[in-house]
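With one protein chain held back, the other chains of the complex are shown just where they sit.
So, subunit A:
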């Protein structure tokens, strides 16, 4: 039967090996793939500002982006393609808060520059290669 010492060795050895593999894959991912798949060269000052606004306002507290966030409000990965810049810019400062189908969005007070920055961020997200997410509906009824 397995002894306690062997069990300990299994734990320490296994952990070390898999951690090293993981670090190696991380480096490969971040150096060789992510910049290309996400078009890192397109991360302009404007996109950066958009993402900063995205974070500082906890937009992820209602929406998902790249499938991460909360489930109260729509997935925004493809919102740039779906709605276009003008529609997106109209929802932020809506008096009393944007209220589609009875759900409340927070009323913001963004400047024109900030709205453009958020749109630029969405455009950047829209263009990233996400391995096929979000999936194309196979039984599409709406569109």
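Everything below uses one rule, namely that contacts are C-beta pairs under 8 Å (C-beta built on N, C-alpha and C of every residue); 3 or more make two chains touch, one makes a residue touch a chain; residues count from 1.
Methods note: contacts and distances are computed from a predicted model.
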Item to check | Choices "2-keto-gluconate dehydrogenase", "PqqA peptide cyclase", "Nitric-oxide reductase large subunit" or "Putative hemin transport system permease protein HrtB" - which one is the UniProt name of the chain not shown | outcome: "Nitric-oxide reductase large subunit"
Next on the checklist: Under the stated touch rule, tell me which residues of subunit A contact the chain that is not displayed.
Outcome noted: 2-4, 7-8, 10-11, 14-15, 18-19, 21-22, 25-26, 28-30, 32-35, 37-38, 40, 43, 48, 51, 54-62, 64-75, 97, 100-104, 106, 121, 124-125, 128-135, 137-143
